[in-house]
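One structure coming up, written as structure tokens, with questions to follow.
As you look at this complex, bear in mind that one protein chain is not there, while each of the others sits in place.
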Amino acid sequence: MEDGIALNKTVILQRNNVLKAVKLIPEKVIVFERMRFKPENAVGLPFGSVFEVKNGDLNPVNSSLSLEEMETAGEDNRNLVDTHGKSQTLNREDLIQMKEDGATGKEIVQSLVENSSSFAGKTVFSQKKYLKKKQKKHLAYLQLLKPTSRLICKLYQEREPAKICHMRIDSMSQLLTSTNVRHGSKVAVFETCSGLLLGMVLERLAGKGSIVNLHPGETPVNLFAVSHFNFPDEYWDNLHSLPLHKLAPLLAGNSFQSTFDESNKTTCESEVPLESNDSSTDIANENNSKHEIAIPVDIKAVENLNEKACNGPLKRKLSLSDKEKTAIRVERQKKRFNHQKAAWELLESRNMDALIVASRFHPTPIVLSLLEVLAVSKPFAIYFEYKEALMELFVRLSVSGAAINLQLTDTFMRQYQVLPERTHPHVMMRGHGGYLLTGIKVRPFSAQQEK
Amino acid sequence: MEDGIALNKTVILQRNNVLKAVKLIPEKVIVFERMRFKPENAVGLPFGSVFEVKNGDLNPVNSSLSLEEMETAGEDNRNLVDTHGKSQTLNREDLIQMKEDGATGKEIVQSLVENSSSFAGKTVFSQKKYLKKKQKKHLAYLQLLKPTSRLICKLYQEREPAKICHMRIDSMSQLLTSTNVRHGSKVAVFETCSGLLLGMVLERLAGKGSIVNLHPGETPVNLFAVSHFNFPDEYWDNLHSLPLHKLAPLLAGNSFQSTFDESNKTTCESEVPLESNDSSTDIANENNSKHEIAIPVDIKAVENLNEKACNGPLKRKLSLSDKEKTAIRVERQKKRFNHQKAAWELLESRNMDALIVASRFHPTPIVLSLLEVLAVSKPFAIYFEYKEALMELFVRLSVSGAAINLQLTDTFMRQYQVLPERTHPHVMMRGHGGYLLTGIKVRPFSAQQEK
Amino acid sequence: MSFNVCGKSVKENDVIIVFMGHDSMFPLSVKEGEITQTKYGAIKHNSLLGHGYGTKFSCTKGWVYILQATPELWTLCLPHRTQILYTADIAMITLQLDLKPGSVVCESGTGSGSLSHAILRTVAPMGHLHTVEFNEGRCNKATAEFGEHGLSQYVTVYHRDVINEGFPVENAADAVFLDIPRPDEAVKVAAKALKTTGGRFCSFSPCIEQTQRTCATLRKPGSGFCEVETLELVRRSHNVKRVYIPIADIGIGDSEVRTALIKGENNTSSVLPCAYEAGDDMPVGEIIIRTTPENKDGLSSSKNPKRAKFDMSSSQISQGGGKSYEKGKTPPAATKYAFSTRTCILPKEIYGHTGYLTFATYRPGLSHKV
Partner (left out) sequence: MSFNVCGKSVKENDVIIVFMGHDSMFPLSVKEGEITQTKYGAIKHNSLLGHGYGTKFSCTKGWVYILQATPELWTLCLPHRTQILYTADIAMITLQLDLKPGSVVCESGTGSGSLSHAILRTVAPMGHLHTVEFNEGRCNKATAEFGEHGLSQYVTVYHRDVINEGFPVENAADAVFLDIPRPDEAVKVAAKALKTTGGRFCSFSPCIEQTQRTCATLRKPGSGFCEVETLELVRRSHNVKRVYIPIADIGIGDSEVRTALIKGENNTSSVLPCAYEAGDDMPVGEIIIRTTPENKDGLSSSKNPKRAKFDMSSSQISQGGGKSYEKGKTPPAATKYAFSTRTCILPKEIYGHTGYLTFATYRPGLSHKV
């Protein structure tokens, strides 16, 4: 995993604090921030490498573009006259022409400086600021980073907060820490966060222990984020998915067999999740269909990939015969069945080590039910976007005596600009950030010497 | 008012960030932070003077005790061995003996240093810290400050937050600013904040304009804070109090005469506020009775002080004959009647410039009613301790269309320690701080050219 | 109208605020015969004359509110010539500088005049503001604005470099306010401007470095300053919204399952969503039951679904929803639920930092603190 950039793996693209996760498919053109390029040239280079896009290819560069450091500030502005952009003699058409003529970003920036009547009159600080702004706009530079929990969190937080219930990175970090998730834990998860939490838990399990992934509807809806982590195949073996609506039958003491005999019929007939009745699920589905099941070439790969298919979809299409399609579907259903059985048995033992819930559904019924499968003395952590729902859950849990050390928290996260003479918190900050409820399950009745 | 410390005026006592407002009564012993002293020696000195208490008197000192500045820090602690206080050879009894022998605070601190086995081994920073700690404890120093809105706010915020509905200084400042209170404004106020808001408004009116002070019960309950401001007598003329329960009759179109004819009987019979039915009012009442009506000596003063008595009680008792008492009561009732009539007429004109509400009562009925007496295009500001009540009011006002520019806000106030090498926000901060709702009254129906 | 005198209706030369929405307002100086274009159509100034403040004014394509100008509204829509100060900071500065009618204040720089208007509101008519600005253009614009707003007699604008030339008055100010790049270098001239009997000082700095130097300078022995305090305000404005929270299907639709859970030995009845019947403990919201299970996409098709509404803390839920299955009716799980509550939501992005406010008391000769 430390081997650097490789094909058929996901990387994080970064340009000017914009992040995007993308799988490097051979010969497939990637579009990012209006740049279009094929991935091949990056292969084998270390993560973190910087590239310039030229003629649809990635070209490694090693220029030190460190523009962050500007040593002076605080010059006064008594002689400043605002020119409202009239000082630049190159216009938009000129720039387009230059690009068509094959000018590099550096050349374009240089021209802009030469054609600015006010550049020379600016303070050193302003000159640098101007240069940085123009370089950002015109240099087709980008960086390929290794996907990590941190970057994948950041990516969703910045780009698609609605897909992770507007959770901030501080809440995500606390969900994992406060539930003591570690190598070998048995973790029950209910999330509608695109699989981000599942991915983070899988990373900390690192191939040992298990996740029971409860999910709305019949099939796991959107686990796209899990595929970003580039997990080794065996990690996926630890991820067992089960529809949430099997939970009450399980708690009622029904058998796996009886519960699934009926519903399996339905499942085979319609693969569409039944719960997709609001817009946010719709988006998830759309996403899901975009990244459809990978179709492998040889028969060994079928098994491997099918397994992934049940959990996290990959992105490739090939045309297959009907017979092959049927074979794959049967294989897939078998895998799913096995995972569901494993999930059922884990929950039935009522001995999970941790419970994490972060969804757009009201947490109360979900948490109160899932607490039943958590072992005593074990921690749970619930994220929800609105305080009121967690207040309700808080009161119910307090009253029931089923949990102690209950804490309803929010976190004020301040990011700082720490630069010489310009140190201060970021002027803009994310407002809306959700709440956490954490606690430890206990057995409220007295049982001296229970063995 | 700039003339410095004077008898029969209120000053703010300060020692180690502990504040207390106290009126300097001739020969009367003041107790503050375990120090007991008479005020006489301070008279005529400028506000801000520092005194040491010796033998029950204030002695001006001018030593520069500025211990805030400690130039170095960050020395490491690798050789530190925690002695758990065993390094001091003087014990409690020794110190008491020293004090009885008349040793000054300085002498005591000096002895402590000499008898500390670890003092010499400490870093310079630690030595200073130790000195400061001991000086704080043993030097009987205090400062007499001029009462200002700022200090009176701070005093209540730190010492008696429950008496001002847990309002922080930032909320208080915003109540006044967002309602555009200024010289000459006509302001409607409903507060249960010990008169603090009334005092702040009176200060900004500065003798022109009017306050209509709506209050629960029959008489203004607790206006103690107003008396701290040392306002000139004429300021009190602008403060007109009216029981809140006269508001609905007024809005219903009843006359002042008819509304008060009935209730005045009741008022004369029982002076106890009818609304005193919860603990917080009880405290207020207790406070009120502690600082009973001032009894003046000559007949001119009767008028002056009676007037104040209706508004803000002073602190003195004299024995009076029954006849005198009756005369005073009659005088007081007449004053109150006049103020109530003025308040009634101001409200009846429905032309108030500003509305401020900060009480322990649910704001909705109060604000919706008082909005009726506010002129259109005028601002209002409501403080409440719990968000839920203001959320409700927010929605009602939005739906009614009676107000625009509605904002429900809270403020995160961070205090900083800015010292060389030790700059950071205060480690402890006030958590609970309340919410503000601000807006501007408008006439929701369309009226082109209303004149 | 001016900022200082208020009529009930618009008059010639009044500066009014045209309010089109929370984040959409602008100031307007009313001049006979002029016309101003807005997104709701033209405003003829002539038809503004005599229009009542606080009432709707119809334009060709909609309507706006006509409001009296206040320093706070002015702050929200003034022409920005610099970074400006906002309400929370302004309010704190006003209070902590001990401002009141009659106060004499020195300010540098004038900037866009956001704070200046608030200071003038508080110190007028007996007080005075001396405001210093080193950018000549801004200086002239501010002077013109104060005139237009009827405030000229309470304010004097000076074009000068306060650090090198000092404030225009000495031993005269009750308060000094600094919002300049190197405030520490102006501490001395601030002291000079303040009354020798004492006064208050405030410096606003976006960066901690300026704040650190200012505090150090204020605390220097002999500076005359004491009670140095630094604070920062982050004001957050909440939106009040009703949210509909879907309730996930945990599989209690099956009546056998339900019966087993509620009556069974598993002792789990307290943990199920039928616990919504519990009543007394129910909270800050209500359950919406979509009584027509056919209407599968009810929630997604409309933000305000037609709903049978039951408040969970009333006993009605037991008749209309939760308990009905016990009476042999259709189990309510066959219907879809959503939980509805009012909540406060912060905007996606908020101002997380404006600047550090450093306050101090000037008390020459008494600069120690106990």
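Note that the chains take the letters A, B and C in the order they are written out, and that residue 1 is the start of every chain.
Here is the rule we go by: a residue touches a chain if its C-beta (ideal position, glycine included) is under 8 Å from a C-beta of that chain, and two chains touch if they have at least 3 such contacts.
All of these numbers come straight from a predicted model, not from anything done at the bench.
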Check: Which one, B:Leu7, B:Ile25, B:Leu131 or B:Val395, makes contact with the chain that was left out?
Finding: B:Val395
Margin query: In the whole complex, not just what's shown, which of B:Leu244, B:Ile356, B:Ile382 or B:Leu436 touches the removed chain?
Written below: B:Leu244
Next item on the list: Return the single residue from A:Gln174, A:Thr219, A:Gln333 or A:Ser400 that touches the missing chain.
Entry: A:Gln174
Checklist line | Absent chain, residues of chain B that touch it | finding: 74-78, 80-81, 161, 190, 216, 243-249, 251-254, 274-275, 277-279, 282, 359-362, 364-366, 368-369, 371-372, 386-389, 391-392, 395-396, 399-400, 402, 414-415, 420-433
Note to self: I need the residue numbers on chain A that touch the omitted chain, in ascending order.
What the structure shows: 2, 14-16, 46-50, 62-66, 68-69, 139, 141-143, 148-150, 153, 169-170, 172-174, 176-178, 180, 182-183, 203-206, 353, 375-379, 387-388, 391, 394-395, 398, 404-405, 407-420, 423, 425, 440-451
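Here, only the chains that are shown with their structure count from here on.
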Next item on the list: Examine which chains touch each other and state the graph shape they make (line, ring, star, complete, other).
Entry: line
Notebook entry, point to check: So what's the Cα centroid distance for chain A and chain C, whole Å?
Noted result: 34
Next item on the list: Could you tell me the distance, in whole angstrom, between the mean C-alpha positions of chain B and chain C?
Entry: 25
Checklist line | chain A: positions in contact with at least two other chains | finding: none
Notebook entry, point to check: What are the residue numbers in chain C that touch two or more other chains?
Noted result: 208, 236, 284, 342, 344, 356
